[in-house]
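Only one protein chain is missing; all other protein chains are in place.
Just so it is clear, A, B and C label the chains in written order, and each chain counts residues from 1 on its own.
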Amino acid sequence: MRPVIGVGMIGYAFMGRTHSQAWRSVDAFFDLPLKPAMVALAGRSAEATAQAAEKLGWAHVETDWKHLIDRDDVQIIDICTPGDSHAEIAVAALEAGKHVICEKPLANTVAEAEAMAAAARAAAARGVRAMVAFNYRRVPAVALARKFVAEGRIGEIRHVRAQYLQDWIVEPEFPLVWRLQKDKAGSGALGDIGAHIIDIAQYITGERLAGVSGLTETFVKERPLAAGSTGLSAGSGAGRGAGRGAVTVDDAALFIGRLSGGGLASFEATRFASGRKNAMRIEVNGSLGSLAFDFEAMNELWFHDHTLDSAEAGFRRVLVTEPSHPYVGAWWPPGHGLGYEHSFTHEVKDFIEAIAAGTAPEPSFDEGLRVQRVLAAVEQSAADGSRFTTVEDS
Amino acid sequence: MRPVIGVGMIGYAFMGRTHSQAWRSVDAFFDLPLKPAMVALAGRSAEATAQAAEKLGWAHVETDWKHLIDRDDVQIIDICTPGDSHAEIAVAALEAGKHVICEKPLANTVAEAEAMAAAARAAAARGVRAMVAFNYRRVPAVALARKFVAEGRIGEIRHVRAQYLQDWIVEPEFPLVWRLQKDKAGSGALGDIGAHIIDIAQYITGERLAGVSGLTETFVKERPLAAGSTGLSAGSGAGRGAGRGAVTVDDAALFIGRLSGGGLASFEATRFASGRKNAMRIEVNGSLGSLAFDFEAMNELWFHDHTLDSAEAGFRRVLVTEPSHPYVGAWWPPGHGLGYEHSFTHEVKDFIEAIAAGTAPEPSFDEGLRVQRVLAAVEQSAADGSRFTTVEDS
Amino acid sequence: MRPVIGVGMIGYAFMGRTHSQAWRSVDAFFDLPLKPAMVALAGRSAEATAQAAEKLGWAHVETDWKHLIDRDDVQIIDICTPGDSHAEIAVAALEAGKHVICEKPLANTVAEAEAMAAAARAAAARGVRAMVAFNYRRVPAVALARKFVAEGRIGEIRHVRAQYLQDWIVEPEFPLVWRLQKDKAGSGALGDIGAHIIDIAQYITGERLAGVSGLTETFVKERPLAAGSTGLSAGSGAGRGAGRGAVTVDDAALFIGRLSGGGLASFEATRFASGRKNAMRIEVNGSLGSLAFDFEAMNELWFHDHTLDSAEAGFRRVLVTEPSHPYVGAWWPPGHGLGYEHSFTHEVKDFIEAIAAGTAPEPSFDEGLRVQRVLAAVEQSAADGSRFTTVEDS
Partner (left out) sequence: MRPVIGVGMIGYAFMGRTHSQAWRSVDAFFDLPLKPAMVALAGRSAEATAQAAEKLGWAHVETDWKHLIDRDDVQIIDICTPGDSHAEIAVAALEAGKHVICEKPLANTVAEAEAMAAAARAAAARGVRAMVAFNYRRVPAVALARKFVAEGRIGEIRHVRAQYLQDWIVEPEFPLVWRLQKDKAGSGALGDIGAHIIDIAQYITGERLAGVSGLTETFVKERPLAAGSTGLSAGSGAGRGAGRGAVTVDDAALFIGRLSGGGLASFEATRFASGRKNAMRIEVNGSLGSLAFDFEAMNELWFHDHTLDSAEAGFRRVLVTEPSHPYVGAWWPPGHGLGYEHSFTHEVKDFIEAIAAGTAPEPSFDEGLRVQRVLAAVEQSAADGSRFTTVEDS
């Protein structure tokens, strides 16, 4: 009955698996105006791509992403490749009239991101949609935090305190995977996980980072070469090849800054926080209340209502599993938590709805560009004695 | 390449939705010996069943479960109906040579459960498998708890402290849905959620409840009649019809008891714990350590190692998201939590593997019967002045 | 300026030390109508008592508690001896016109407690005051919980879930100290720590336990004889003598029961919960909200307001350190927690104020007797196949 919209995906590593599960599940839980079809998967190796397609549920295989864009049965291009290829693919797809959802960070450089944002703006004029996949916005607790701020529940924002803490490469013998090489990954913890906390800080507060002062560090400067092209997600199981090479990205990045509304903000992205597995945390303090979130307990939002009498006030643990919470009504009863992958399911749900409605999906490529500019300002500040560096306006 | 195994499901309410997501996802994440096919969905109303099948991804529709059993392309019967129909369906399916996975509690009475267990034993002799769907065993943290106990990490078990706390019907005007009627549901909180904590207590400890002393209560004795046949999971949104009717099941059940190994155990199942949404909790204290779990934080297992020097000992929060944890390696990197539905995916994964291997899947119908006997003993004790009541041996 | 009120204390072990710190500190923080003077300490050994008096700040020493009662400069008798001597001392002191504060449990038997309560009633008619020292009532968070219930914030009470978990004697070679001997201690975990949770459950709810069904167990039936007369508080450092003896009290006691208002209650007292050091916990669920407390985090009260929209409701952590919280205004600024001993300081503060005001201090000996009756009912039920046993009315 409903029109079908064909999806073609490029890349089938960690992000390809999460996106596949999203495309596979979204229609069973949400009432969508368009029925997504998992048409084709693109990858360089015919054999490996075919295996992945069978496993992940894609009907066809392409070994050249340009052919994927050419397919008439594909209307959405889903980019799950490393950052160095985002710009070329996204611009080509948009110009070909395909809607694009692109993994974050938008690109490896501001220049690439600018080109992509320009292409997205041009495409939008023709009704073609683009969206950057900052999935954490679609964690229900994060979306609820944004809602509380937008409704004025925490008042004027004084502080943002954001951290993204991992410990995946604490071990000095963890191999030199592509994410530790600047040419492929652009930057290290800063771009990979720092990008997420910049985005959700700006999303939740509805403000922008006006300027920053940064410090970065590479604790382990040399590592064994990797065998194969695995990412960090392979954990300590990633193979090691012969010889050693230089780590050319940051292991950790710290920065402090000012929000456009006058508040102060503190950020930390690191892969060296022993015991913290995926602690993407943010706390926002306002004149009327506060909010706190930690992805390691992703179904909880902590809310302090400062307008209550102090004798009964306190941070309350809102279990974000109520039917009235963002996205949650489609799933299970109260107290039955969701997992990491659901953020992707919500993402493609919103994307399909925006395409059908002819509205601009969020976060836009312009928002992706804005994050890129913050990353660049942090790197510039770090290279310039931590001097406070204004984030360029889009 | 791999042989296909056809699945037919009966019922498409809350449990039907969770099982469908499991069948839909399992093959993308686990390397299965048999490829499950979602062949047909059975329900009484042709139209409603067809709609559900389209939404949930079932290829065909049957309006009589007997026809589902008759289908040659169906080798597994998945029973997601209310407890009063389990026995008839399961026995028929097993006799027809179909593998059966049946929602919990196994049945509404001990007699029904005995008949089912006998049928399962007979079927097993012919290589036909049966399993009761106590899904919480397949939450990775619960499976890890079992592993720690089995490895002797907590020593001799002294205490089990289990609670299943919900607050879905605190409101006296919540309608009289089928789960509040004894003829359909068998019992109230006791059978619905108490059954889960009995099962995981016995599973984690590897022991049995030898005897119990119980108390039950119905706090709200009359409620508005319900419009439609929704369950509790509809939340406060369940429609109300005209008139009122008597609540014929327990709202809460408490019982204490002795474990087969000499420990003491305490259980509480209630739908009147304001603010607790789905707090299925268990703590086990042993001579060498302790374990604690709360489903509201389902990716965490708390472990106290009592063999450490007390100066550095304490309950530690193990984030059960490591590749080495049960089931987790198939999913995401460390720190990326799973949700409620994954327990069902793990369940059907184990069921398929057992079928292929020709082994007995767990929990067996005999284990389901054992839980049923505990439920019966609690009810008997409650009706007899809380007198300590021995749980009959299977 | 203010009149002085002289205090004489009997016993200087664990409880003697806490009470001494209370008497020493109370006047510096609270504006009292009477100035307490630490007049004399009584103990059997002249030398040991003199040493303790010097350390703890008592001006004089008596080696016979009767002489202490005889002193004209002593108006308050503070009883910190084991339970088997409470009745004789308290009755004598009250008859001599001395105000009495007596450690819990009030006595080792119901008969003794009845005699004490009768003596207290008679003394009250002459303006002489008696109080049983259930100190946990004076933890600010517990007092705040009582206040919330009294103000109707949690509505009709459905559930009480109380536990007192320790692990001090998990080790089978921990010696047979006096608290493990029935003739001296009356009972084990039940009377020592179970008494506390019975008292605070009744205090917080304002209801009574109407009846109970109980189970008790002694896990370690024989232990090395102790060297010296230390209590449990000596930890694993308690000396061991030659030979072994039988443990004649319970190691753990579980009971479930009904509250006078119709709610259900669950209790557990154990010294075998590995990793739980002094987890005196209580949760109360009502029709309008819930409260939860754990003494291991004694400055926090968790409050769920069920009247809020479920989209923003959740258990909130009230840090009970605000000037408006019970007792707290006398101490430090917000966020600066109090410790265990402060509960005793608050206790003697309230006792002095009641004496000065000529009002009845709480908890009265009648309340202590009521706890004793619950303890007796639990033991009776445990001895009678867990049969539900009505708690005798005072």
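Operating definition for what follows: a residue touches a chain if its C-beta (ideal position, glycine included) is under 8 Å from a C-beta of that chain, and two chains touch if they have at least 3 such contacts.
Here the structure is a predicted model, which is why all the values come from computation and not from measurement.
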{"item": "Among shown chains, those touching the left-out chain", "value": "A, B, C"}
{"item": "Touch criterion as defined above, residue of C:Trp168, C:Phe255, C:Phe293 or C:Phe315 at the omitted chain", "value": "C:Trp168"}
{"item": "Candidate in contact with the missing chain, chosen from C:Arg44, C:Lys66, C:Lys221 or C:His336", "value": "C:His336"}
{"item": "Hidden partner chain, touching residue among A:Gly16, A:Pro82, A:Pro224 or A:Gly286", "value": "A:Gly286"}
{"item": "Full-complex contact with the absent chain, from C:Ala297, C:Ala311 or C:Ala354", "value": "C:Ala297"}
{"item": "Option from A:His60, A:Lys104 or A:His304 whose C-beta touches the chain left out", "value": "A:His304"}
{"item": "Where the unshown chain meets chain C, residue by residue", "value": "14, 17-18, 20-21, 24-25, 27-28, 55-57, 166, 168, 232-233, 235, 237, 276-279, 295-300, 319, 321-323, 331-342"}
{"item": "Touch list for chain B against the chain that is not drawn", "value": "144, 148, 303-304, 309-319, 322, 324-325, 334"}
{"item": "Footprint left on chain A by the chain that the document does not show", "value": "154, 158-159, 161, 163, 165, 167, 170, 213-215, 217, 219, 252, 254-258, 262, 264, 266, 268, 270, 272-276, 285-290, 304, 306, 313-315, 381, 385-388"}
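By definition in this document, only the chains that are shown with their structure count from here on.
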{"item": "Geometric centre distance via CA averages, chain C-chain A, whole Å", "value": "54"}
{"item": "Whole-Å gap between the CA centroids of chain A and chain B", "value": "35"}
{"item": "Computed distance of Cα centres, chain C from chain B, in Å", "value": "41"}
{"item": "Multi-partner residues of chain A (at least 2 other chains)", "value": "319, 322, 334"}
